[in-house]
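Reviewing the structure listed below.
Complex shown without one protein chain; remaining protein chains in place.
Order of writing sets the chain letters: A and B. Residues in each chain are counted from 1.
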Amino acid sequence: MTVIAAPATPTRWWHSRAVSRFTRHHLALVGIAMISLLVLACVLGPYTLPYDTLQIDLRARFAPPLSGQHYLGTDPLGRDLAARLLMAGRISLLVGFSAMLLSTLIGTLVGVTAGYRGGWVGVALMRTVDGFLSYPSIFLVLALAATLRPSPVMITVIIAVTSWMETARIVEAEVRSLREREFVQAARMVGLSGKHIMFREILPNAMGPIIVAASLAVARAILLEAYISFLGYGIQPPLPSWGNMLNGAQQYLASAPWLAIIPGAAITIAVTSFNFIGDGLRDALDVRDDHI
Amino acid sequence: MIKRSADTSNYSRRDALRMVAFGGAAAFITPNLLGEPAFARSSAAKPSGRVIVGLGQEPTVFNPLMAHIEVDDGVHFSVFDALFRIDPQGAIQPNLAVEVPDQKNGGISQDGLQWRIRLRDDVRWHDGRPFGAEDVKFTLELITNPDFRAWRTAGHALVRDITVISPTEISWRMEEAFAPYLSFLTETFIVPKHILGAEANPNNAAFNQAPVGTGPFKWGQRVAGDHLELVANPDYFGEGPHIERLVFKYIPDLTVLYTQFKSGDIDLVGQPYITPDHYGEAKTLPNRVVTLVPRTSFESFYLNLERPQFKELAVREALYAAIDKEAIIQGLYYGVPAPTETFMPRQSFFFNANLPLHQFDLNRARKILDQAGWAPGGDGIRTKNGVRLSFTNSTTSGDPLREQVQQYLQQTFAQLGVEMKISNLPAAVMWGEFWGQSKFDSVIVGSTYLIGADPDVTNRLHSRSIAAKGGRGSNNAQYANPEVDALLDKGARTFDPEARRAIYARVQELVRRDLPFLPLYQSNAVEGLKKGINGFVPNGNTRTESWNALAWYWAS
Partner (left out) sequence: MVTRMSGFLLNRLSQSIVLLVIVSIIGFTVLNLMPGGPLAQFGLDPGMTQKDVERLAAQLGLNRPLWIQYLDWAWRLLQGDWGHSFRDGSSVLAVIGRHLLATLLLMGTSTAFAIALGAWVGIRGATHRYSLFDYCATVGAMVALSVPTFWFGLIGIYIFTLKLGWVPAGNMYTIGDGSVLDYLHHLILPSLVLSLVHVAIWSRYMRTATLDALSQDFVKTARAKGVSERRILLKHVVGNALLPMITLAGMQLPSILTGALVTETVFTWPGMGRLFLDSLGYSDYPVVMGLLIFSAILVVLGNLIADIIIATVDPRIRLG
């Protein structure tokens, strides 16, 4: 996974040790296996199934799983649930990943700047972080989603904008402690620019916690997308997402329970995988528990 | 002449016509026409028992004159009285008034400008004070008070020179003849002057949280976000109430609403009723009575006629022909609603039954577009003079059945070379200026055109009512047809029901031809109640199932 390949840093000596520790972490491996399978299925699956995600067939409504060609049954419009599930997976996973990338980027930038510069810039930035944190994120996400037109891109941005603060805090703390270390002092003596020191010298050494936070951020983003889509403020039909597939499912809980069970199981599997991976990374990269 | 009975099916349309025509004639003057259940129980019996009505939205506005929504009506009808009420057949009946004024009994002058209403003398407010003409005057004046956050002001704004002749008689002058006003008054509940009149700011009066009315039920208590409870008013002037407590329970999830009806936690399903997908199962429930009740609202595919795609009638006709109503009604809505060609409810006296019937025919739709010069472009979407036949369709998000209809239509339209994109919005966004100022391409909407049973639809179809062009009404399709305008103006001034019938039949014909909206179906409420509740009468002319809770009683 990219997560492991990422630290192309001067400190290669811990690189291999981390990898070997990670590979000894059974849960993390299970997570990697599950998520790889899921991604593979979502990418390739729709091509192998005989049904289109949008193909409506009113005669085949509410077919239960394993009926004929519909392996997972059909939805209220007679669309193949398996095809929709995999297509929804693409969207949910993509939203999750992109939101993670964006929030990690924002969080890292803010964290590094605040931690390195310190002073009033640091205070202002960290108070802003506090400000964002004092909104319960689901409130802010819902208010934003109700305000803006909920396209997948917009949902990604909304999730990122409301979840970068954790990363910022972690990075800031890390950078603040690294700032006074010898190699940074040395770099300063040599006269390297602030930007260079921040991103070339300090950042690579703070990569561990960032990576761990990022892996957990994917899990969070997928869950958050599911929550807001379930409440009807997220990804809009006919585009399927795991969350919005569940949105109408409560209505059919008695008559067609698979409509609720299957997408929820997919979410759980994906999120669990990322949490497992995150746990493995935390052990492998020796990141202390109390940060995250 | 009329044998009073709660069984509505006994009425023929002729009866209804007579009632409209002579509404309020002496023969009707009975104190309790609406208050009496079928095979009336002895009125001496003390009110007993409790009925729990389940609602999908929460009633929150209890001052009936303030801006409110449908779901609040159930409370208003139970706590308050209006001058008149409208019965299930669409006839207007006296309530606080002793008779319905018209041009024959002299209550309304021949030119329609002078109104004179006689009131009951045996009515008391819940606090014991007597009701009188001063309260009516106060009510009508409060509505047009510029500082008061009033609900509808149309009609009321025409009232001038309100004069209290005696405690039981009041008169006023209308700025112009306006026949629908009688129907407006059936939804104008009278509030007590001695309480609200003493308030410096009626918008924030304590009364608004604990209303005092003259109605069959008194205010009990409210647990916000959950339920509210009304208790019987034993001193009600009419017959009834027969139940001791009336509870409105708020259950936001429609599946839970149904589940609770099934389990017996609620006795009666109110708005928005049982969802169509539960209709089949609901019918088989033991000890429950489940019926289809025609409502006044109709579902339609609204088009914004100012969009270049929809300016041409051919496009609208082609889209209409491409809608498989049968599949939608039978397949998606389980046969619950009834197909319609017009905005007028079929149970209405003014319904035009001779409109051309819609037929689903994709080939005809294709032909119409071909002939009109809409040729498929490179991407398969039809184009004419640089206009792509592509548009967005919106509806309130979170309505699964409507979303299914959208996705189904999207697929059929695609086969026609028409691109329909779906962009749904939360209700609070959807029905704001997006709808009011006609900023949509197309919308699927369930709307009611009528107030009470009056056929006047000036607000929706008159070219003067296009808000997007500075008009004052809700003609959101931006429909403009001079002949319709003239007919609507004439209809509003005409009091004679037969004459009006001809006018509005023609309006429906023209609208069906011009298709400012594609009519889909008229809604039927899947009404469910427990066996044992007697006296329940649905009334499509009101917005609530609880319009006559005073007549309900439990079979012992």
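The rule is simple: contacts are C-beta pairs under 8 Å (C-beta built on N, C-alpha and C of every residue); 3 or more make two chains touch, one makes a residue touch a chain.
The model shown is predicted, which means the values in this text are computed figures rather than measured ones.
Although one chain is not drawn, the whole complex shows that of B:R472, B:R513 or B:K531 it is B:R472 that touches it. One of A:A146, A:A173 or A:A187 touches the chain omitted from the figure, and that residue is A:A146. Residue B:N204 is the one among B:Q110, B:N204 or B:Q371 that touches the chain not shown. The omitted chain makes contact with chain B at the following residues, 50, 52, 58, 60-62, 66-67, 69, 146-147, 149-154, 184, 187, 203-204, 208-209, 223-227, 247, 249-253, 256, 259-260, 263, 265, 425-436, 445, 447-451, 459-460, 465, 467, 471-474.
Within the entire complex, the positions of chain A that touch the omitted partner chain are 27, 127-128, 130-131, 133-140, 142-144, 146-147, 219, 223, 226-227, 230-231, 246, 249-250, 253-254, 257, 260-261, 264, 267-268, 271-272, 274-276, 279, 289.
The definition used in the following text is that only the chains that are shown with their structure count from here on.
Inter-chain spacing, taken between the CA centroids of chain A and chain B, is 47 Å. Touching chain A in their complex are the following residues of chain B: 253-255, 259, 275, 277, 281, 327, 331-332, 397-398, 400, 403-404, 406-408, 410-411, 422-424, 426, 428-429. Remark: chain A residues 54-56, 58, 61, 76-77, 146, 149, 232-233, 236-238, 247-248, 250-255 touch chain B in the complex.
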